[in-house]
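Below you'll find the structure I mean.
Showing just some of the chains, left in place.
Labels run A and B following the written order; every chain starts at residue 1.
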Amino acid sequence: MEIHQNLNFVIEILGTISFAMSGSFAAMQKRLDPFGVLIIAFVTSVGGGTVRDLLLDVPVFWMHDMIMCSVIFITCLFSMVFKSIEKKFRVTLFLFDSFGLGLFTIVGIQKGLNADLHPLICLTLGTITGCFGGIIRDILLNRIPLILRKEIYATACILGGGVFLILVKLTGLSYTFVQISTILLIVAIRTFAVKYHWQMPKFYGAEQNSEM
Amino acid sequence: MEIHQNLNFVIEILGTISFAMSGSFAAMQKRLDPFGVLIIAFVTSVGGGTVRDLLLDVPVFWMHDMIMCSVIFITCLFSMVFKSIEKKFRVTLFLFDSFGLGLFTIVGIQKGLNADLHPLICLTLGTITGCFGGIIRDILLNRIPLILRKEIYATACILGGGVFLILVKLTGLSYTFVQISTILLIVAIRTFAVKYHWQMPKFYGAEQNSEM
(Lines give C-alpha, C1' and ligand atoms only; values in the text may rest on other atoms or scores of the structure.)
Protein backbone atom coordinates (compact mmCIF):
# COMPACT_ATOMS: atom_id res chain seq x y z
CA MET A 1 0.00 0.00 0.00
CA GLU A 2 3.00 2.23 0.67
CA ILE A 3 4.15 2.10 -2.98
CA HIS A 4 0.59 2.72 -4.08
CA GLN A 5 0.34 5.91 -1.99
CA ASN A 6 3.66 7.17 -3.27
CA LEU A 7 2.70 6.46 -6.86
CA ASN A 8 -0.52 8.44 -6.46
CA PHE A 9 1.43 11.33 -5.02
CA VAL A 10 3.92 11.31 -7.91
CA ILE A 11 1.02 11.15 -10.38
CA GLU A 12 -0.68 14.20 -8.86
CA ILE A 13 2.56 16.21 -8.82
CA LEU A 14 3.34 15.39 -12.45
CA GLY A 15 -0.20 16.25 -13.55
CA THR A 16 0.00 19.53 -11.64
CA ILE A 17 3.32 20.47 -13.28
CA SER A 18 1.98 19.57 -16.72
CA PHE A 19 -1.11 21.71 -16.40
CA ALA A 20 0.66 24.61 -14.67
CA MET A 21 3.04 24.72 -17.64
CA SER A 22 0.23 24.53 -20.18
CA GLY A 23 -1.59 27.36 -18.35
CA SER A 24 1.54 29.52 -18.06
CA PHE A 25 2.36 29.31 -21.76
CA ALA A 26 -1.23 30.01 -22.80
CA ALA A 27 -1.26 33.08 -20.51
CA MET A 28 2.11 34.34 -21.80
CA GLN A 29 0.85 34.03 -25.39
CA LYS A 30 -1.95 36.41 -24.40
CA ARG A 31 0.67 38.82 -22.95
CA LEU A 32 -0.59 38.73 -19.34
CA ASP A 33 1.57 40.24 -16.62
CA PRO A 34 3.40 37.84 -14.25
CA PHE A 35 0.62 37.77 -11.63
CA GLY A 36 -1.92 37.13 -14.36
CA VAL A 37 0.22 34.24 -15.62
CA LEU A 38 0.36 32.86 -12.06
CA ILE A 39 -3.43 33.04 -11.68
CA ILE A 40 -4.02 31.23 -14.99
CA ALA A 41 -1.40 28.57 -14.14
CA PHE A 42 -3.09 28.05 -10.77
CA VAL A 43 -6.60 27.82 -12.18
CA THR A 44 -5.56 25.42 -14.96
CA SER A 45 -3.81 23.13 -12.46
CA VAL A 46 -6.36 23.02 -9.69
CA GLY A 47 -9.62 23.82 -11.54
CA GLY A 48 -10.68 20.27 -12.36
CA GLY A 49 -9.76 18.83 -8.97
CA THR A 50 -11.49 21.70 -7.18
CA VAL A 51 -14.81 21.12 -8.96
CA ARG A 52 -14.45 17.36 -8.25
CA ASP A 53 -13.83 17.94 -4.53
CA LEU A 54 -16.74 20.38 -4.28
CA LEU A 55 -19.03 17.81 -5.92
CA LEU A 56 -17.79 15.07 -3.57
CA ASP A 57 -18.09 17.45 -0.59
CA VAL A 58 -14.58 16.58 0.62
CA PRO A 59 -12.01 19.24 1.61
CA VAL A 60 -10.61 20.93 -1.51
CA PHE A 61 -7.22 19.27 -2.05
CA TRP A 62 -5.02 22.37 -2.35
CA MET A 63 -6.46 24.23 0.66
CA HIS A 64 -4.34 22.40 3.22
CA ASP A 65 -1.49 21.39 0.96
CA MET A 66 1.37 23.80 0.48
CA ILE A 67 3.24 21.30 -1.72
CA MET A 68 0.78 21.69 -4.60
CA CYS A 69 0.81 25.48 -4.35
CA SER A 70 4.61 25.57 -4.24
CA VAL A 71 4.87 23.22 -7.23
CA ILE A 72 2.56 25.49 -9.24
CA PHE A 73 4.48 28.61 -8.20
CA ILE A 74 7.88 27.13 -9.13
CA THR A 75 6.59 25.73 -12.44
CA CYS A 76 5.11 29.09 -13.31
CA LEU A 77 8.34 30.95 -12.48
CA PHE A 78 10.34 28.41 -14.47
CA SER A 79 8.02 28.82 -17.48
CA MET A 80 8.38 32.61 -17.38
CA VAL A 81 12.17 32.51 -17.15
CA PHE A 82 12.60 29.82 -19.78
CA LYS A 83 9.93 31.20 -22.08
CA SER A 84 11.83 30.05 -25.15
CA ILE A 85 11.40 26.38 -24.31
CA GLU A 86 7.88 26.54 -25.66
CA LYS A 87 8.99 26.73 -29.28
CA LYS A 88 11.91 24.34 -28.96
CA PHE A 89 9.96 21.75 -27.03
CA ARG A 90 6.49 22.08 -28.49
CA VAL A 91 6.17 18.30 -28.77
CA THR A 92 7.39 17.81 -25.19
CA LEU A 93 4.81 20.30 -23.97
CA PHE A 94 2.06 18.59 -25.90
CA LEU A 95 3.08 15.31 -24.26
CA PHE A 96 3.09 17.01 -20.85
CA ASP A 97 -0.43 18.27 -21.38
CA SER A 98 -1.56 14.81 -22.50
CA PHE A 99 0.07 13.21 -19.46
CA GLY A 100 -1.69 15.76 -17.24
CA LEU A 101 -4.97 14.75 -18.85
CA GLY A 102 -4.33 11.05 -18.31
CA LEU A 103 -3.01 11.44 -14.76
CA PHE A 104 -5.85 13.66 -13.55
CA THR A 105 -8.56 11.54 -15.20
CA ILE A 106 -7.38 8.45 -13.30
CA VAL A 107 -6.99 10.40 -10.02
CA GLY A 108 -10.58 11.67 -10.41
CA ILE A 109 -11.96 8.17 -11.01
CA GLN A 110 -10.07 6.85 -7.98
CA LYS A 111 -11.53 9.53 -5.70
CA GLY A 112 -15.00 8.58 -6.94
CA LEU A 113 -14.34 4.86 -6.30
CA ASN A 114 -13.09 5.70 -2.78
CA ALA A 115 -16.42 7.43 -2.14
CA ASP A 116 -18.26 4.24 -3.26
CA LEU A 117 -19.96 5.91 -6.20
CA HIS A 118 -21.37 4.16 -9.25
CA PRO A 119 -18.68 3.55 -11.95
CA LEU A 120 -20.40 5.88 -14.43
CA ILE A 121 -20.42 8.70 -11.87
CA CYS A 122 -16.72 7.98 -11.27
CA LEU A 123 -16.08 8.27 -15.00
CA THR A 124 -17.89 11.63 -14.96
CA LEU A 125 -15.70 12.80 -12.08
CA GLY A 126 -12.60 11.65 -13.95
CA THR A 127 -13.63 13.59 -17.05
CA ILE A 128 -14.32 16.69 -14.92
CA THR A 129 -10.94 16.40 -13.17
CA GLY A 130 -9.12 16.00 -16.48
CA CYS A 131 -10.93 18.59 -18.59
CA PHE A 132 -12.27 21.40 -16.37
CA GLY A 133 -8.93 23.06 -15.69
CA GLY A 134 -8.37 23.53 -19.41
CA ILE A 135 -11.97 24.64 -19.92
CA ILE A 136 -11.71 27.37 -17.26
CA ARG A 137 -8.31 28.45 -18.68
CA ASP A 138 -9.81 28.91 -22.14
CA ILE A 139 -12.83 30.81 -20.80
CA LEU A 140 -10.64 33.22 -18.81
CA LEU A 141 -8.24 33.74 -21.71
CA ASN A 142 -10.99 34.18 -24.32
CA ARG A 143 -9.56 31.32 -26.40
CA ILE A 144 -11.56 28.87 -28.49
CA PRO A 145 -13.15 26.66 -25.82
CA LEU A 146 -11.42 23.31 -25.37
CA ILE A 147 -14.58 21.41 -26.12
CA LEU A 148 -15.03 23.03 -29.54
CA ARG A 149 -11.55 22.27 -30.84
CA LYS A 150 -11.23 19.50 -33.35
CA GLU A 151 -9.07 17.40 -31.06
CA ILE A 152 -9.78 14.11 -29.33
CA TYR A 153 -9.60 15.51 -25.78
CA ALA A 154 -12.66 14.71 -23.66
CA THR A 155 -13.05 11.58 -25.77
CA ALA A 156 -9.57 10.34 -24.73
CA CYS A 157 -10.58 10.89 -21.08
CA ILE A 158 -13.82 8.97 -21.40
CA LEU A 159 -12.36 6.07 -23.41
CA GLY A 160 -9.27 5.68 -21.21
CA GLY A 161 -11.29 6.07 -18.03
CA GLY A 162 -13.77 3.47 -19.26
CA VAL A 163 -10.97 0.96 -19.90
CA PHE A 164 -9.56 1.69 -16.42
CA LEU A 165 -12.91 0.96 -14.77
CA ILE A 166 -13.44 -2.25 -16.76
CA LEU A 167 -9.95 -3.54 -15.90
CA VAL A 168 -10.25 -2.62 -12.20
CA LYS A 169 -13.73 -4.05 -11.76
CA LEU A 170 -13.66 -7.11 -13.99
CA THR A 171 -10.07 -8.39 -14.05
CA GLY A 172 -7.61 -9.45 -11.39
CA LEU A 173 -4.77 -7.35 -12.83
CA SER A 174 -2.50 -5.45 -10.43
CA TYR A 175 -3.93 -2.04 -9.58
CA THR A 176 -0.65 -0.23 -10.22
CA PHE A 177 -0.32 -1.90 -13.62
CA VAL A 178 -3.86 -0.92 -14.61
CA GLN A 179 -3.26 2.63 -13.41
CA ILE A 180 -0.07 3.18 -15.38
CA SER A 181 -1.26 1.44 -18.53
CA THR A 182 -4.52 3.40 -18.76
CA ILE A 183 -2.68 6.69 -18.25
CA LEU A 184 -0.43 5.70 -21.15
CA LEU A 185 -3.51 4.70 -23.15
CA ILE A 186 -5.03 8.18 -22.73
CA VAL A 187 -1.72 9.78 -23.78
CA ALA A 188 -1.52 7.41 -26.76
CA ILE A 189 -5.10 8.07 -27.92
CA ARG A 190 -4.55 11.81 -27.82
CA THR A 191 -1.13 11.68 -29.46
CA PHE A 192 -2.21 9.44 -32.33
CA ALA A 193 -5.41 11.46 -32.74
CA VAL A 194 -3.44 14.68 -33.24
CA LYS A 195 -0.71 13.03 -35.36
CA TYR A 196 -3.10 11.31 -37.74
CA HIS A 197 -5.91 13.89 -37.53
CA TRP A 198 -8.37 11.39 -36.10
CA GLN A 199 -11.84 12.69 -35.51
CA MET A 200 -14.74 10.97 -33.86
CA PRO A 201 -17.41 10.11 -36.40
CA LYS A 202 -20.50 12.29 -36.17
CA PHE A 203 -23.65 10.28 -36.69
CA TYR A 204 -25.62 13.35 -37.65
CA GLY A 205 -25.51 15.24 -40.95
CA ALA A 206 -23.72 18.52 -41.77
CA GLU A 207 -25.25 21.59 -40.22
CA GLN A 208 -24.79 25.29 -40.59
CA ASN A 209 -22.95 26.76 -37.63
CA SER A 210 -25.64 29.31 -36.88
CA GLU A 211 -26.88 30.36 -33.47
CA MET A 212 -30.19 28.84 -32.49
CA MET B 1 -47.72 13.15 0.28
CA GLU B 2 -47.18 10.11 -1.93
CA ILE B 3 -48.69 11.79 -4.99
CA HIS B 4 -46.71 14.90 -4.16
CA GLN B 5 -43.41 12.98 -4.12
CA ASN B 6 -44.23 11.25 -7.39
CA LEU B 7 -45.19 14.51 -9.02
CA ASN B 8 -41.87 16.08 -8.01
CA PHE B 9 -40.05 13.09 -9.44
CA VAL B 10 -41.91 13.33 -12.75
CA ILE B 11 -41.21 17.07 -12.84
CA GLU B 12 -37.46 16.57 -12.38
CA ILE B 13 -37.30 13.84 -15.03
CA LEU B 14 -39.21 15.95 -17.57
CA GLY B 15 -37.02 18.98 -16.87
CA THR B 16 -33.89 16.85 -17.26
CA ILE B 17 -35.08 15.45 -20.60
CA SER B 18 -35.99 18.94 -21.85
CA PHE B 19 -32.61 20.42 -21.03
CA ALA B 20 -30.62 17.37 -22.18
CA MET B 21 -32.35 17.70 -25.54
CA SER B 22 -31.73 21.45 -25.72
CA GLY B 23 -28.04 20.87 -24.87
CA SER B 24 -27.65 18.03 -27.39
CA PHE B 25 -29.06 20.03 -30.27
CA ALA B 26 -26.99 23.09 -29.44
CA ALA B 27 -23.84 20.90 -29.33
CA MET B 28 -24.69 19.17 -32.62
CA GLN B 29 -25.17 22.55 -34.29
CA LYS B 30 -21.57 23.33 -33.27
CA ARG B 31 -20.46 19.99 -34.85
CA LEU B 32 -19.12 18.43 -31.62
CA ASP B 33 -18.25 14.74 -31.62
CA PRO B 34 -20.62 12.35 -29.77
CA PHE B 35 -18.76 12.52 -26.45
CA GLY B 36 -18.71 16.30 -26.68
CA VAL B 37 -22.47 16.28 -27.27
CA LEU B 38 -22.89 14.04 -24.22
CA ILE B 39 -20.84 16.39 -22.03
CA ILE B 40 -22.84 19.45 -23.12
CA ALA B 41 -26.15 17.61 -22.64
CA PHE B 42 -25.02 16.59 -19.15
CA VAL B 43 -23.85 20.07 -18.15
CA THR B 44 -27.01 21.74 -19.47
CA SER B 45 -29.22 19.30 -17.55
CA VAL B 46 -27.45 19.21 -14.22
CA GLY B 47 -25.63 22.58 -14.18
CA GLY B 48 -28.32 24.64 -12.46
CA GLY B 49 -29.22 22.00 -9.88
CA THR B 50 -25.54 21.36 -9.13
CA VAL B 51 -24.85 25.03 -8.33
CA ARG B 52 -28.03 25.11 -6.20
CA ASP B 53 -27.00 22.00 -4.21
CA LEU B 54 -23.46 23.35 -3.68
CA LEU B 55 -24.91 26.62 -2.36
CA LEU B 56 -27.30 24.72 -0.05
CA ASP B 57 -24.47 22.41 1.01
CA VAL B 58 -26.62 19.31 0.41
CA PRO B 59 -25.38 16.26 -1.56
CA VAL B 60 -25.35 17.06 -5.28
CA PHE B 61 -28.50 15.42 -6.62
CA TRP B 62 -27.00 13.43 -9.51
CA MET B 63 -24.04 11.98 -7.58
CA HIS B 64 -26.03 9.12 -6.04
CA ASP B 65 -28.76 8.91 -8.62
CA MET B 66 -28.19 6.72 -11.65
CA ILE B 67 -31.71 7.44 -12.93
CA MET B 68 -30.85 11.05 -13.83
CA CYS B 69 -27.60 10.04 -15.53
CA SER B 70 -29.35 7.28 -17.50
CA VAL B 71 -32.12 9.65 -18.56
CA ILE B 72 -29.55 12.14 -19.85
CA PHE B 73 -27.59 9.43 -21.66
CA ILE B 74 -30.68 8.01 -23.38
CA THR B 75 -32.01 11.46 -24.30
CA CYS B 76 -28.64 12.37 -25.78
CA LEU B 77 -28.45 9.15 -27.81
CA PHE B 78 -32.01 9.66 -29.00
CA SER B 79 -31.23 13.24 -30.05
CA MET B 80 -28.18 12.13 -32.05
CA VAL B 81 -30.03 9.33 -33.84
CA PHE B 82 -33.11 11.41 -34.57
CA LYS B 83 -31.19 14.55 -35.44
CA SER B 84 -33.79 15.53 -38.01
CA ILE B 85 -36.50 16.04 -35.38
CA GLU B 86 -34.98 19.41 -34.58
CA LYS B 87 -36.20 21.03 -37.77
CA LYS B 88 -39.54 19.28 -37.89
CA PHE B 89 -40.35 19.90 -34.28
CA ARG B 90 -38.76 23.27 -33.63
CA VAL B 91 -41.87 24.45 -31.80
CA THR B 92 -42.04 21.28 -29.71
CA LEU B 93 -38.39 21.72 -28.72
CA PHE B 94 -38.97 25.33 -27.77
CA LEU B 95 -41.85 24.20 -25.57
CA PHE B 96 -39.63 21.50 -24.05
CA ASP B 97 -36.99 24.05 -23.16
CA SER B 98 -39.63 26.37 -21.66
CA PHE B 99 -41.08 23.49 -19.64
CA GLY B 100 -37.57 22.65 -18.40
CA LEU B 101 -37.21 26.25 -17.29
CA GLY B 102 -40.53 26.25 -15.46
CA LEU B 103 -40.03 22.81 -13.88
CA PHE B 104 -36.51 23.50 -12.62
CA THR B 105 -37.38 26.96 -11.30
CA ILE B 106 -40.13 25.52 -9.11
CA VAL B 107 -37.93 22.59 -7.97
CA GLY B 108 -35.22 25.08 -6.96
CA ILE B 109 -37.64 27.21 -4.94
CA GLN B 110 -39.01 24.12 -3.19
CA LYS B 111 -35.50 23.01 -2.14
CA GLY B 112 -34.93 26.47 -0.70
CA LEU B 113 -38.22 26.38 1.20
CA ASN B 114 -37.34 22.93 2.57
CA ALA B 115 -34.11 24.45 3.95
CA ASP B 116 -36.19 27.17 5.69
CA LEU B 117 -34.61 30.03 3.72
CA HIS B 118 -36.11 33.47 3.18
CA PRO B 119 -38.53 33.54 0.19
CA LEU B 120 -36.28 35.95 -1.77
CA ILE B 121 -33.30 33.60 -1.35
CA CYS B 122 -35.56 30.76 -2.52
CA LEU B 123 -36.47 32.80 -5.60
CA THR B 124 -32.75 33.31 -6.25
CA LEU B 125 -32.15 29.56 -5.96
CA GLY B 126 -35.05 28.91 -8.35
CA THR B 127 -33.61 31.32 -10.90
CA ILE B 128 -30.18 29.71 -10.57
CA THR B 129 -31.66 26.20 -10.99
CA GLY B 130 -33.62 27.26 -14.05
CA CYS B 131 -31.04 29.42 -15.84
CA PHE B 132 -27.51 28.26 -14.95
CA GLY B 133 -27.57 25.08 -17.04
CA GLY B 134 -28.27 27.14 -20.15
CA ILE B 135 -25.72 29.77 -19.14
CA ILE B 136 -22.92 27.18 -18.76
CA ARG B 137 -23.97 25.55 -22.07
CA ASP B 138 -23.64 28.87 -23.90
CA ILE B 139 -20.27 29.66 -22.31
CA LEU B 140 -18.83 26.25 -23.25
CA LEU B 141 -20.20 26.44 -26.78
CA ASN B 142 -19.09 30.05 -27.37
CA ARG B 143 -22.67 31.08 -28.16
CA ILE B 144 -24.27 34.44 -27.37
CA PRO B 145 -24.76 34.19 -23.59
CA LEU B 146 -28.33 33.40 -22.57
CA ILE B 147 -28.58 36.54 -20.51
CA LEU B 148 -27.77 38.82 -23.44
CA ARG B 149 -30.40 37.45 -25.79
CA LYS B 150 -33.48 39.51 -26.37
CA GLU B 151 -35.77 36.89 -24.88
CA ILE B 152 -37.81 36.91 -21.71
CA TYR B 153 -35.91 34.07 -20.02
CA ALA B 154 -34.64 34.93 -16.57
CA THR B 155 -37.58 37.31 -16.30
CA ALA B 156 -40.07 34.45 -16.81
CA CYS B 157 -38.29 32.53 -14.00
CA ILE B 158 -38.43 35.43 -11.59
CA LEU B 159 -42.04 36.40 -12.34
CA GLY B 160 -43.36 32.81 -12.27
CA GLY B 161 -41.34 31.99 -9.17
CA GLY B 162 -42.63 35.12 -7.45
CA VAL B 163 -46.23 34.13 -8.15
CA PHE B 164 -45.52 30.62 -6.83
CA LEU B 165 -44.15 32.00 -3.56
CA ILE B 166 -47.08 34.40 -3.11
CA LEU B 167 -49.64 31.66 -3.72
CA VAL B 168 -47.88 29.15 -1.44
CA LYS B 169 -47.30 31.59 1.41
CA LEU B 170 -50.45 33.73 1.29
CA THR B 171 -53.28 31.56 -0.05
CA GLY B 172 -54.78 28.25 1.02
CA LEU B 173 -54.68 26.79 -2.50
CA SER B 174 -53.61 23.14 -2.93
CA TYR B 175 -49.84 22.85 -3.23
CA THR B 176 -50.02 20.60 -6.29
CA PHE B 177 -52.37 23.02 -8.03
CA VAL B 178 -50.06 25.97 -7.31
CA GLN B 179 -47.06 23.98 -8.52
CA ILE B 180 -48.59 22.96 -11.84
CA SER B 181 -50.20 26.33 -12.56
CA THR B 182 -47.02 28.35 -11.95
CA ILE B 183 -45.01 25.99 -14.17
CA LEU B 184 -47.59 26.59 -16.89
CA LEU B 185 -47.42 30.33 -16.17
CA ILE B 186 -43.62 30.37 -16.77
CA VAL B 187 -44.12 28.43 -20.02
CA ALA B 188 -46.88 30.82 -21.04
CA ILE B 189 -44.87 33.98 -20.28
CA ARG B 190 -41.95 32.72 -22.32
CA THR B 191 -44.08 31.49 -25.21
CA PHE B 192 -46.11 34.67 -25.54
CA ALA B 193 -42.96 36.77 -25.14
CA VAL B 194 -41.29 35.05 -28.09
CA LYS B 195 -44.48 34.91 -30.18
CA TYR B 196 -45.33 38.60 -29.74
CA HIS B 197 -41.74 39.87 -29.37
CA TRP B 198 -42.35 41.13 -25.86
CA GLN B 199 -39.43 42.88 -24.25
CA MET B 200 -39.12 44.15 -20.74
CA PRO B 201 -39.15 47.96 -20.65
CA LYS B 202 -35.75 49.47 -19.93
CA PHE B 203 -36.03 52.48 -17.67
CA TYR B 204 -32.70 53.85 -18.78
CA GLY B 205 -31.86 55.58 -22.05
CA ALA B 206 -30.13 54.20 -25.16
CA GLU B 207 -26.46 53.53 -24.76
CA GLN B 208 -23.66 52.64 -27.10
CA ASN B 209 -22.62 49.00 -26.74
CA SER B 210 -18.99 49.85 -26.06
CA GLU B 211 -16.69 48.16 -23.58
CA MET B 212 -16.11 50.12 -20.41
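Note that contacts are C-beta pairs under 8 Å (C-beta built on N, C-alpha and C of every residue); 3 or more make two chains touch, one makes a residue touch a chain.
Predicted model, so just to flag it, every value in this text is computed and none were measured.
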How many copies of this one chain make up the entire complex, given that 2 are placed? 3
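FYI, only the chains that are shown with their structure count from here on.
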By how many degrees does chain A turn when fitted onto chain B using C-alpha atoms, rounded in steps of 5? 120
Quick one: chain A and chain B, Cα centre-to-centre, how many Å? 30
Seen from chain A, its contact residues with chain B in the complex are 54-57, 117-118, 120-121, 124, 127, 131, 135, 139, 144-145, 147-148, 152, 154-155, 158, 199-205, 207-212
Complex contacts: residues of chain B adjacent to chain A: 25-26, 28-36, 39-40, 42, 50, 54, 57, 59-60, 62-64, 66, 69, 80-81, 83, 139-144
